[in-house]
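Handing you a structure now.
Of the protein chains in this complex, all but one are displayed in their positions.
After this line comes subunit A, so read on.
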Amino acid sequence: MSTNTSTEPRSRGKAPAGERVADWADGRLGIYSLAKANMRKIFPDHWSFMLGEICLYSFIIIILTGVYLTLFFHPSMNEVEYHGSYIPMQGQLMSEAYASTLEISFDVRGGLLIRQIHHWAAVIFLAGMFVHMMRVFFTGAFRKPREINWLFGFLLFVLGMFTGFTGYSLPDDLLSGTGVRFTQGAILSVPIVGTYISMFLFGGEFPGTDFVARFYSIHILLLPGIMLGLVVAHLILVFYHKHTQFAGAGRTNKNVVGMPLLPVYMGKAGGFFFLVFGFTALIAGIASINPIWNLGPYRPDMVSTGAQPDWYMGFAEGLVRAMPGWEINFWGHTLVLGVFIPLVLFGLFLAILALYPFIESWITGDKREHHILDRPRNAPTRTAFGVAWVTAYMIMLIGGGNDIVATHFNLSINAVTWFVRIGFFVGPVVAFVVTKRICLGLQRRDKDKVLHGRESGIIKRLPHGEFIEVHEPLSQEQMYTLTAHEQYKPAEIGPEVDENGVKRKVKGSEKLRAKLSEAYYGEESQIPKPTVEEYKEITSGHGHH
């Protein structure tokens, strides 16, 4: 009897509540076909593919905590006398922005914790984006079809820098005020338009009474709004392109080997979100960040030593600190090269990274799609270029903290600054050469392993007394992984005379491309991977090990 009822087709009214809700939603949103297409979407497994997740989750954490902070923050530069609960500020004159930040820190329930989570998450967000970007760079994941997504990611990093900077400036404390003054100085150094931009941005002379309110709209509305849109676009493109994967047995340019989105990655990603949130909250619970009560309210006549921006603006600070204070005076105008050159370098330095995918694809002339990641060693010139870029960045970061480095390592600040000046030019060159050598060395080792097997550590004595080490051949999968990469041939300019014997005009760009291609893929820049013939010759062997 009971078995009968269960096999009978159910009438619609008797469907379980969940199904009815889903049906209702499907009728309006089409979720079934959406789910059918995407639930089994496959993602490959690798810890470095989760770096982007760290960024996404810290971005969400920043938005959530930021909303809480807006409930209590007053973006106003009206002067008030402080009478809150922090004793060492009693009776001090300060802007409402600073006073309300003190109130958030000491008088709002959970305010200080939320402020610290917000700020630590921002530091981690930017650091996460930096490392995520490096992962994409060094594995060649930016190649076609992902160049636009690379640009989206790059824009997120740059907008993140400026969102962070405007947020850091909001409390109107002595440290951030110094930073705003610094920025205003950089704007003023721009020829012709600098003064106009400064007057426009600050509503008159610095500091004026407007910038906190203006930075507030930029910080909580304009920039995060653009970033949110970019994040969505970034993720849609990840879905659309499908995730890249490392080479391996069974993995081709046309498939993705991994786990389905539902249930595995939904579970993992959801869990990882809470791990990131929990970990950030833990950091915020034990370590102080930006203790504005120690810094005091901003006054243009005050300044403290050790005034630095948050780390992601540190390399810009370093550029200015390392730059000699040059200036040119003509016809009553001053061109402050000591600030303007660093400002230009700041832009160029970032732009090189943004444009790199286009430069590389121009050199290779490769129009194919790439879904299999490179191992960094197999693209030695690219890897060396990336390491050189990071080296210059890190040296400037040291330059930005030259005073802290000097006091904590008992050095002269002048010596640190000279180290940075020389290092900015020499460091990347050394890093480039060394990295390329290491990559080639690793390629040779891979080749050796494929042809001769791996060292087993077993020493054998032959009958005539010779000692040899037994090498074990690699498994088929391992050999595939080590030889899956393809190697480009350097591009050639082609014959200088056409079929009729008429001299062809070779464009300068063509010559440059051929030269760069030679530098990228010439004999000096890659070790030819082992061929089947070589392998057969060695393994068909006459007792060779």
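Points worth noting:
Note that a residue touches a chain if its C-beta (ideal position, glycine included) is under 8 Å from a C-beta of that chain, and two chains touch if they have at least 3 such contacts; residues count from 1.
Note that in this section contacts and distances are computed from a predicted model.
The chain not displayed here is annotated in its UniProt record as "Cytochrome bc1 complex cytochrome c subunit", chosen from "CoA transferase subunit A", "Potassium-transporting ATPase KdpC subunit", "Cytochrome bc1 complex cytochrome c subunit" or "Protocatechuate 3,4-dioxygenase subunit alpha".
Only one residue in the set A:Gly18, A:Gly250, A:Gly306 or A:Gly508 touches the chain that does not appear here, and it is A:Gly306. Note on the undisplayed chain: of the listed residues A:Val131, A:Ala484 or A:Ile538, the one touching it is A:Val131. Per the touch definition above, the residue from A:Met77, A:Leu175, A:Met227 or A:Leu319 contacting the chain not shown is A:Leu175. In the full complex, the hidden chain is touched by subunit A at residues 45-47, 49-51, 53-54, 87-92, 105-106, 112, 116, 120, 123-124, 127-128, 131, 174-175, 259, 264, 268, 271-272, 275-276, 279-280, 283-291, 293-296, 299, 301-311, 314, 400-404, 406-407, 410-415.
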